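Have a look at this one.
Excluded from the complex is one protein chain; the other protein chains are retained at their positions.
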Amino acid sequence: MRQSIIQWFRFASPQSFYPLAGRMIPWFWAAAIIFGIGGLWISFFVAPTDAQQGEGYRIIFVHVPASWMSMFIYLVMAFWAGLGLALNTRVSGMMAQALAPTGALMAALSLWTGALWGKPMWGAWWVWDARLTSELILFFLYLGFMALQAAIDDPRRADKAGAILALVGVVNIPIIYFSVKWWNTLHQGSTINLNKAPSMAQTMLWGMLLMALAFWMYSIAVALMRVRAIILERERHTEWVKHAVE
Amino acid sequence: MTARKLLRAGFGHNWTMLNVSGLACSRGERRLFTDVGFSLDPGEWLHVQGENGAGKTSLMRLLVGLSPADAGEIRWRDEPTPSAEFRRDLIYLGHHAAVKEDLTPLENLLLAAALDGVGLDEGTALAALVRLGLRGREDLPVRVLSAGQKRRVLLARLLTRPALIWVLDEAFNALDVAAVRQLGDLIAEHLAAGGMAVLTSHQPLPVPGGKTLVL
Partner (left out) sequence: MNAFLATVRRDLLLALRRKSEVLTAVFFFVIVTSLFPLGIGPEPVLLKKIAPGILWVAALLATLLGLPRLFSADHVDGTLEQMALSPSPLGLLVAGKILAHWLLCGLPLVLLAPVLGLQFDLDASTLGILTLALLLGTPLLSLIGAIGAALTLGVRGGGVLLALLVLPLYIPALIFGAGAVEAHSAGLGAGGHLSLLAAMLALAGFFAPWATTAALRVALE
């Protein structure tokens, strides 16, 4: 037991995590590409045209996985942040920092595809739908996290401050989501809702699943690449980095 | 004296009051110091010396628990710091004035004591201000006082807040000859009563004895 804990903690040091991450990255990229090709093939060629929404609905194969990822990455980020605060492991803070841009990208992608979908469906680029509004607020939370980390010079302090913010954010996200939903039902009554989409065909579900897996693998690969860059930057004065770069 | 009263709480022990070992600190990428260690027992004081940028202030902040050390341990009364007990026994005066410009010296002392949860009556506070040469200034806003006088308001806390260990960072700066002597006397009295002190300074200090640590 004790032995395995020590093994586990070994990877908490940047020096041993760096090569491990390097070995994992190609695999995640390969998985992302394979799942992506499969998912896109199903979503463009296999899934049937929707009776009500025509071909335009196919954008949900990007929109829905992006929304899932944007929410999930915030949770993962808060998890690493909390771990970093509790155990004082350096890699945790770096992981949180590396995940934030990908999460923000997913939120932005979700908003953008939502707007593209909304134009033919609702006749407007933007409607104050509860999900879109929550997604927008989530995007702001990512921006706040990244701005705070960028504004603090000392990386250790930046990690800790970012961690506190991420934890405060994670407590707030359900409250925000709930309040926006309440506000939406009070004001709009019945509009077309993303979750009221007509029951999905089996093939659509498969396409969505494959796309979600592709997004997962992509996010992990990119986060690992970014964390490697952050490790090199922060540890550039150490001996092992000088060796690793040569 | 107050230090003696606080000391009684740990009477009959066989450990040193303050024990620091293996302390290391870096600022950004620069290693400031490694493996710093010392210990203090009642009546002893430590003079921390070093060039500008050697890490004297960093050591002080580490010691009082404002910033975390890269490595090493600080034990007070045989307990790792920061502990509630350590904060009760400690008084730290840093580079900052740590007084409110819009309040009078008397208000500053009384409010600081109230925040610390330490009882302080106006008579004692006034006596402390008078002892530090601020007679007649107690009801002026601190804003109008000179830099040296502001420093004396802060130093008056040494008299109004009972503490066992004084950590004073460059406390002799901006003081005139008379005030330097007064502060020296205060520290000597504190040590004689069983107190401890850690001081940084570039000049030789008007306090007899003491250990030396060069960073």
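Chains here go by letter, A and B, matching the order in which they are written, and residues are numbered from 1 within each.
Definition applied: a contact is a pair of C-beta atoms (placed from the backbone, for glycine too) under 8 Å apart; a residue touches a chain by one contact, two chains touch by 3 or more.
Bear in mind the structure is a predicted one, so any value in this text is a computation, not a measurement.
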{"item": "Touching residue (missing chain; options A:47, A:132 or A:180)", "value": "A:180"}
{"item": "Candidates A:172, A:203 or A:238 - the one touching the absent chain", "value": "A:172"}
{"item": "Absent-chain interface as seen on chain B, which is shown", "value": "64-68, 84, 87-88, 90, 92, 94-103, 107, 111-112, 114-118, 141"}
{"item": "Positions on chain A contacted by the hidden chain, ascending", "value": "137, 140-141, 143-144, 147-148, 151-152, 154, 156-157, 160-161, 164-165, 167-169, 171-172, 175-176, 178-180, 182-183, 186"}
